[in-house]
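Of the protein chains in this complex, all but one are displayed in their positions.
Per-chain numbering from 1; labels A, B and C assigned in written order.
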Amino acid sequence: MSQLLKFGLILCAICLAATLVLAVTYQVTKPKIEEQLRREEREALETILPEADSFTEKSVDGLDYYEALKGGELKGYCVKVTGSGYNGFIRMIVGVNPAGVIEGVEVLEQQETPGLGADINKIKPGEKDPWFLRQFKGKDAATLEVKKNIDAITGATISSRAVTDAVRKTITEFLAKVKR
Amino acid sequence: MMTQILIPVVTMAALGLTFGAGLAYALKIFGIEVDPKTALIITKLPGANCGACGKAGCAGFADALVKGEAVPSGCPVTNSEARKAIAEILGIEDTLKLKQIAAVRCSGGNKAKDKYVYHGIKSCRAASLVFGGYKACAFGCLGFGDCVEVCPFDAITMGDDGLPHVDPERCTACGNCVKACPKGLFTLIAEKNVYYVACSSTDPGGAKAKVCSASCIACKKCEKACPVSAIKVDANLSRFDYQKCQNIGKCFEVCPTKVIKKR
Amino acid sequence: MKVFGEFIKGLWRENPTFRIMLGLCPTLAVSTSVENAIGMGSAAAFVLVGSNIFISLVRKIIPDKVRIPCFIVIIATFVTIVELMMKAYAPLLSRSLGIYVPLIVVNCIVLGRAEAFSSKEPVFKSILDALGMGLGFTWALVMIASIRELLGSGSLLGFTISKHFEPPLFMILAPGALLTIGLLIGMFNHFIARSRSRKTDG
Partner (left out) sequence: MDSISAYISIIISTVFINNFILSRFLGLCPFIGVSKSTGPAVSMGIAVTFVTTMASILTWTIYEFVLIPFGLEYLRTLTFILVIASFVQFAEIVIQKKSPALYRVLGIYLALITTNCAVFGVAVLNIDMFFLHGKPLAGSFLKSVVQGFGAGAGFTLAMLLMSGIRERLEFAEVPRCMKDAPITFIVASLMSLAFLGFSGFKI
């Protein structure tokens, strides 16, 4: 019996000490991590709808979004969209004005293959924003289709299609819900 | 704040306890003894099971050491003290290479027919430039003794059967003969492997038999006879798998053209 | 001098990536840019040093049979610390290294050194060894990353060297990585062999 106890206690003691250290580090870093996430999201909102000055967080049927207001008047919505890409989920924020035209798309997080899928975020030398996401601006959400009005990234059709389909589906669904 | 720390610590401690106790319990029921020498060596080995020695982890490498199939320096990760310690346990000095001896993979010589009469320079390298040598078998030994000259320990002597013979005592496996032979007939085989195939022609069996009476005609008798399937005919030539071969010698007895030689 | 040797060997003679060939998974996956390489190298070095210290401290009291789970828990603790720190203070790096940060825990170098070295050596020597290995791993990583980034995306540390040179994407992807490390190890063997033969002939 003693060996049974000895092993159990040793492993238990080490796990106990380890988790103690980790729990403390987690408590210390948790606020910082959340702050980072909020900062990124805020930056994304500002780049999509620069003219709006305040964003109120809302959600309808599980779809959370921000209402962008300028001096109290509704300028548009920023919807959180998640597409399933090549290596995992792609988290985006899509700005759309009440008429259903896309104002802009920003990718918050993606795990796509560097050099291929990750190029959805690539900014060509000399330009300011990723060319792939710029295509979405000014287009009606319902008509977004790869090869029709969105040309895909060479060698990364899956990621391009994942972004386009996710934006089309979620935005049209969102607009229908908000209108009601 | 306190509960935020208490919950993870308690759950993880519980997990640790169950796994520790579980392992101990399993050990009690299923525990078996490992032979002491291997166990002793395993403690000296890094235990990283990284596979860099090609064996399956340190336990595999320790078994190979005890069986003499591997050398302490086969594990790149250990430092020199550990290697000396292992060498002591095994009772061998820490040789860098397992003792190997050269072997001639051809038993043609005078038994192989000639393609044409050759009056050129008496050296294998020169002869093999003229249409691959005067022997009808393109793989066969040309018998001009380049290997004999190049061997610094004169362990190779040219027999009257037109073939080089290697003296196991003198050969230090320096590899000069392997480089010198234009037909690539020499290979270095571990000393403990007693049998080897003295032919390297991959022509079809029938064609070989026409040009040389002592060639491997790929009859597969050796492959069928070997109890540990350590010999296999591949591309018309039987080849040894020295990891499996245990020097039983069935193949040696059964080979019709006596191409499998015993050292 | 001998103790200093422990540190030096990790950099050249027993370089983890080129000589012992451990820790290949992160080496190939993350060396697409020098910045990632430095990030991963330093994270791995931190984990290596931290876990080696604790393992050599605690090595006497752990019975042999339950040795691997205990060592791994210590290593995992340091990896999670690095993971949390990176998410909090270097979010960009943590996102580009992706799942390869938690993978340091199964990085063969860390457990390899823990088992081969620090579970048998006193604390001071195992710190030196860990530092040597960590630095060796980092400079190997940076070397591979600089080649791959230069050829694969025409830039170094993020600054595009030349705009019109159409970089072969192949170098950024998996085949390029394997090819680079293959050639580098070949070159490494050649240097080591030549320096060894010069020593014996000389």
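Here is the rule we use: a residue touches a chain if its C-beta (ideal position, glycine included) is under 8 Å from a C-beta of that chain, and two chains touch if they have at least 3 such contacts.
Here the structure is a predicted model, which is why all the values come from computation and not from measurement.
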Partners of the unshown chain among those that are drawn: A, B, C
Contacting the left-out chain in the complete assembly, out of C:Val79, C:Leu97 or C:Leu135: C:Val79
Of B:Ile7, B:Leu129 or B:Val228, the residue in touch with the unshown chain: B:Ile7
Where the missing chain touches chain A, by residue: 15, 18-19, 22, 26, 82, 86-89, 111, 155, 157-158
Contacts of chain B with the absent chain, listed as residue ranges: 7-8, 11-12, 15-16, 19, 22-23, 26-27, 29-32, 48-60, 63, 243
Chain C residues that touch the omitted chain in the full complex: 21-25, 28-29, 66, 68-69, 72-73, 75-77, 79-80, 83-84, 99, 102-103, 105-108, 111-112, 170, 173-179, 181-183, 185-187, 189-190, 193
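What we mean here is this: only the chains that are shown with their structure count from here on.
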Comparison of A-C and B-C (more C-beta pairs in contact): A-C
Mean-CA-position distance for chain B and chain A (Å): 57
Of all residues in chain C, the ones touching two or more other chains: 65-66, 69, 73
Shared interface positions of chain A, touching two or more other chains: 3, 6-7, 10-11, 14-15, 18, 22, 26
For the chain C and chain B complex, residues of the former touching the latter: 14, 19-22, 64-67, 69, 73, 108, 111-113, 115-117, 119
Residues of chain C that touch chain A when the two form their complex: 32-33, 58, 61-63, 65-66, 69-70, 73-74, 76-77, 80-81, 84-85, 87-89, 91, 95-96, 98-99, 152-153, 160, 163, 169, 172-173
Chain A - residues contacting chain B, complex: 3-16, 18-20, 22-24, 26-27
